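To start, the structure itself, in structure tokens.
Every protein chain but one is kept in place in this view of the complex.
Showing chain A:
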Amino acid sequence: MELIYHTWSWYISGFIIGLVMLVLIYFGKSFGMSSNLRTLCSMAGAGKKVSFFSFDWKSQRWNLAVVAGAMLGGFVATHYLSDASNVSINPKTIEQLQTMNIDAPQGKLMPDALFSNQVFESPKSILILIVGGVLIGFGSRYAGGCTSGHAISGLSNLQFPSLIAVIGFFIGGLIMAHFILPLIV
């Protein structure tokens, strides 16, 4: 049972993620999570104003079903399959985070400093979450995919454009983690 409650190894996890992508291909679909953001915009009525969102969103219901399942999976995994040994990151990383006043994981998936409900009392924290979200949404649609669509699906199909996108992901991520984040948090 410990195998389930502890952090899953990278080789088991990576293998299952690869299988998830292949199963979706077998079901005649493709693995890509950011498309759902466009679907949600369309459902909210964005198609009336912007043509990019006027498409038959009902054809994307299958992907919303994947999202619903993923949310349920997240709930089950955090509430019933986790223990205090989780998220044991590198002690050096914890030290670094302390200098930015970000709390150590101690079994938590997300730092309280950025994600506890107290952030709703801090305009700065809310702004960080919104800006982060805007960059994710804008960038993934501009690049035509995110980690699932490009890094997993695209690279698996040996797509050169996906390699460029993934290199972009890492350029952006490294700039943020090393240069911008220490200034703003």
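Criterion: contacts are C-beta pairs under 8 Å (C-beta built on N, C-alpha and C of every residue); 3 or more make two chains touch, one makes a residue touch a chain; residues count from 1.
Simple rule for what comes next: contacts and distances are computed from a predicted model.
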{"item": "Record-based protein name (UniProt) of the chain missing from this complex, from \"Small ribosomal subunit protein bS6\", \"Cysteine desulfurase family protein\", \"Cobalt/nickel transport system permease protein\" or \"Transporter\"", "value": "\"Transporter\""}
{"item": "For chain A, residues in touch with the removed chain", "value": "4, 7-30, 33-34, 36-38, 40-41, 44, 46, 50, 52-53, 61-63, 65-79, 81-82, 86-87, 89-90, 92-93, 96-97, 105, 109-111, 114-117, 119-120, 126, 128-144, 146-148, 150-162, 164-178, 180-181"}
